[in-house]
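The structure under discussion appears below in the form of structure tokens.
This part shows chain A:
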Amino acid sequence: MKYQSQLVAKPYFIAAIGLFLGQILFGLIMGLQYVIGDFLFPEIPFNVARMVHTNLLIVWLLFGFMGAAYYLIPEEAERELFSPKLALVMFWVFLAAGVATILGYLLVPYATLAEWTGNDLLATMGREFLEQPLPTKVGIVVVALAMLFNLSMTVLRGRKTAINLVMLVGLWGLAIFFLFSFYNPGNLVKDKYFWWWIVHLWVEGVWELIMGAMLAFVLIKVTGVDREVIEKWLYVIIAMALITGLIGTGHHYYWIGAPEYWQWWGSVFSALEPIPFFMMTVFAFNMVNRRRREHPNKAAVLWALGTGVMAFLGAGVWGFLHTLAPVNYYTHGSQITAAHGHLAFYGAYVMVVITMISYTMPLMRGRAANSPLAQVVEMWSFWLMTVSMVFITLFLTAAGILQIWLQRISDQPISFMAAQDQVALFYWMREYTGLIFLTGLLLYISSFFIKGKAATAD
Partner candidate 1 sequence: MSSAFTKSAARNIFYGGAVFFFLLLIALTFDTMSQLPKRDNRENLSESVLRGKHIWETRNCIGCHTLFGEGAYFAPELGNVYTRRGPDFIKAWIKGQPTGAPGRRQMPNFNLTEEQLDDMVNFFKYTSEINTSNWPPNIEG
Partner candidate 2 sequence: MKAATFNWLILMALTALSFGVAEAGVAGGAALVPVLLATLFKGRIVIDRFMALQGVGGAWRWVVLGWLLLVLGLIGYAFQYA
């Protein structure tokens, strides 16, 4: 850590991990509701648990991105953050808004919450992932703009590198596309069409820029490979990500009322979407193999390699599995989608944020790397979480295939609920695996509290 103001990243990362734990707990509740339908009903109906689960995911990833941006941009720009105070204030605003929103979900019926928060003035709530009340949405915009102002001023007055420019472009894109969340036409087809301009253009567009910048930053630090080489890779990867991902939006337009040519455009371009993720895997391994130094933080290197591989598997391979229109016709809206969603989010975004946390946290706590024991525990948590997420994905895939067969393909299709009963075994297995994931997460959190002499490069 070279600049004092980079420390503002710390509360962001701590909040991120805390909310991550919350996300997993609600995930377990939902997983149980899949098999014990009336679990916690009516206190926490499934839709509330799910809203909390997905919203916490988005919010903690945003905390992670913001923390990462506040850490890496000053270092890349080679100057202190424009206003550390503004960053801290925004942290508390965002945390308060986030917590208040989650409490609102849990304590007040959703319709009442909508009424209290002015949803009748501008109806934006009740769409998947965009369930936040109007004040929260406005809050997100305010926090994002304040952050962008802060970071842009820092970069403008400092050194402009590929990494901080790509990070900034990614964050600006994130903020701009979020504005579509305020557009909610009564025409359902239009509503859905532009809803994807947030959801898809985030996760398969601008977020990939943020992810690439974070990964490149950590790789430069832990491998010591020439910046020129890494930044060139970064540009090529994110160029491919946008070239394939922008028109790849079309894979969401097959069955929502949009013209049928999207089946061609979406299939062709999204069939190519695994390429940037594959390049990312090659990139991470290539750079680590060409490393010029042994960084004492082995855990961070493991996370960096892991995110390369798991992003490719989750987003690339599992995405490709059901992205072609003739396949998607049967898999759309089934547990296959859930399987893909879990591995893709974990592999691409959860792991890259943890990579960043893993690399920066020891530095912010005054050492190059954690003690060997703490690192061993952290690496155990890596394997527990990663392997259990792979199995969660496999079980959901199995559930999905069986569900599709029973409900959509077989000669005597059975109803949705009847099919759900038939695949319950896989839901149970998913739930048990989820407990292992939780164990891994708890182990990860505990690794922060393990003391000992800092590891050194050997």
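How these were chosen: all candidates are chains of the complex that A comes from, given by their letters.
One rule holds for everything that comes next: a residue touches a chain if its C-beta (ideal position, glycine included) is under 8 Å from a C-beta of that chain, and two chains touch if they have at least 3 such contacts; residues count from 1.
This structure is a prediction, so every number in the text was calculated from the model and none was measured.
Comparing candidates 1 or 2 against chain A, the one that touches it in this complex is 1.
The touching residues of chain A, counted against candidate 1 in their complex, run 30, 33-34, 36-38, 41-42, 45-48, 50-51, 110-111, 114-115, 119, 123, 125-128, 131, 162, 184, 186-190, 192-193, 228, 231-232, 235-236, 238-239, 242-243, 246-247, 249-250, 253-260, 262-263, 265, 329-330, 332-335, 337-338, 407-409, 413-417, 419-420.
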